[in-house]
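One protein chain omitted, others in place.
On to chain A.
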Amino acid sequence: MNHVINVSQLEKKFGKHHALKGIGFKLEPGEVFGLLGPSGSGKTTTIRILIGELKKSGGSIEVLGFGSKEFTKNEYLTQIGILSDRSALYDRLTVQDNLQLFRRLYQVEESVIDRVLKDVGLYNDRKKKVKDLSKGMKQRVLLCKAIMHKPKVMFLDEPTSALDPATTSKIHEILEELKAQGTTILLTTHDMEEATKLCDNVALLDDGVFKEYGTPESLRLKYKEDTMHVMYKDGKEETIKRNVENKERLADLMVDENVLKISSDYPSLGEVFIKVTGRELV
């Protein structure tokens, strides 16, 4: 299998600070991979190295067959799309004028602008100046800019950070469509629900190292507790160990009219992260 992204023993040092300590991952075509971790864990640094903004201190990287020294070449830049919190638009220009600039630079057809604006639900706002848009609308315009040239690989750094639920949902919808079309996506997030919903594989990054790597489901199963959580109608709660001794007790609870809810203690990705690192995802 040819990997779209192949990262091995990637290291990055900023002076004495060791931001990345030898991480590695491989992405297959059409895969959505999530780098999860708190602020300062090395997520953005990884993306900035992959888009040629930073130089690596060690290890090897290959994206679409391009080595890290070729990341500033046009042949590479025309095949990737970037959306990060450092992406920006021209405030005094309209939505359409902003996209027109990048349409000309990427040499794509004029009709693409209308299509991508319709996709993100901003077609009727195309004549508005960017300074008059909300944060969520600006993020959707930036997404249009990132996808208008149909990149093979998308790098998304916290794409839905601090956005309203409606915009977040719209962006998720577009990312799922891109995935269906075969676009490989590498995203960073500290929103565990987002990672569970979108990612085929995730890596839990903490202090520059991968603490865990796998599918969201496999990580949740790996760290599940052998307990059942019982909630009663009177507000009381109880945790019961799932074993042979409690088999009859659990069966009785199933028909007990005082029981409101019985659930297995199946951890969320956020809880997995805390178990693995002992740190909150902030």
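Rule of thumb we're sticking to: a residue touches a chain if its C-beta (ideal position, glycine included) is under 8 Å from a C-beta of that chain, and two chains touch if they have at least 3 such contacts; residues count from 1.
The working rule: contacts and distances are computed from a predicted model.
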Candidate names "SoxAX cytochrome complex subunit A", "NADH-quinone oxidoreductase subunit L", "ABC transporter permease" or "Aspartyl/glutamyl-tRNA(Asn/Gln) amidotransferase subunit B"; UniProt protein name, chain not shown: "ABC transporter permease"
Omitted-chain contact residue, chosen from A:F66, A:F102, A:Y213 or A:Y232: A:F102
Chain not shown: contacting residue from A:V4, A:V32, A:L54 or A:I171: A:L54
Sole contact to the chain not displayed, among A:K69, A:R86, A:K233 or A:R249: A:R86
Sites on chain A contacted by the missing partner chain, in the whole complex: 48, 51-55, 72, 74, 77-78, 82, 86-93, 97, 100-102, 104-107, 145
